[in-house]
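The complex is shown incomplete by one protein chain, all other protein chains being positioned as in the whole.
Let's look at subunit A:
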Amino acid sequence: MAELTSPSPAADAVLSARGVRLGFAGDVVLDGVDLDVAPREFVAVVGASGVGKSTLLRALAGLLTPQHGEVHLSAAGEPASRAWSMVFQAPRLFPWRRVRANVELGLEGLGLSRAERRARAMAPLELVGLAPLAERWPRTLSGGQQQRVGIARALAVKPRVLFMDEPFSALDALTRQRLQGELAELRRRSDAAIVFVTHDIEEAVLLADRVVVLARPDEHTPAGVRDIVTIDLPLDQRRAQAGFRDHVQRLERHIGVAVTHEETPS
């Protein structure tokens, strides 16, 4: 695995960022971000709200141009695939397209025939368990189902890097837990590296190989990478393992959230 603060891009990284500075107009939100993501690696980016997590994700994907610094993303891996794709916080399905046609979106313009597109769309729909709903309109799906379609749409293009922007934050707790479990399972079946933004530290520790903490040193300084924690726990039953809480607590301290069980005098 590549060292995060290495000065030159790691040779095998699918995604490398160096000295990335982001902001709006004259205002710098994030500065000096270095990041390497290895193939098939799952990197979670955590931080308090407003720290620039989603902005960083968009810059890594190339949807935004950094004010300073460089981002290098590997080209698409195989024919008829894309270098990256994204799962958004809201599913953002096109309501005027049926479920399958939504999943086909990224496959359009890749030189596939209609039948090939259809087959390529059905595979990820089966993976997320929604193949029977392929001909439904999005409005007839629950929030959790819609987000699964969003994930299928992103997987359909066989991306090298899959960006996920707080994909479960708008869901109820039960659905969120179920989708977290499904995502852990999906990882085994996909070759994509995942960059996953969340404000939920437990979610990050539950899913990621590494967790990148974004934080501001003080009110007047732009945020940067405060810490990188490697989660060396096996993926199965992670929540139940001894190290789980240690990781969560360490990350909570670094993010600067109030950790009640430490602050409450006993």
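Heads up, the rule we're going with is that a residue touches a chain if its C-beta (ideal position, glycine included) is under 8 Å from a C-beta of that chain, and two chains touch if they have at least 3 such contacts; residues count from 1.
Criterion: contacts and distances are computed from a predicted model.
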| item | value |
| --- | --- |
| Missing subunit (named according to UniProt) among the choices "Phosphocarrier protein HPr", "Urea transport system ATP-binding protein", "ABC transporter permease" or "AzlD domain-containing protein" | "ABC transporter permease" |
| Hidden-chain contact residue, picked from the options A:M86, A:A134 or A:V248 | A:M86 |
| Among A:E108, A:D172 or A:D246, the residue in touch with the chain that has been omitted | A:E108 |
| Touching residues on subunit A - with respect to the absent chain | 61, 63, 82, 84-86, 88, 90, 92, 94-98, 105-106, 108-110, 137-139, 153, 157 |
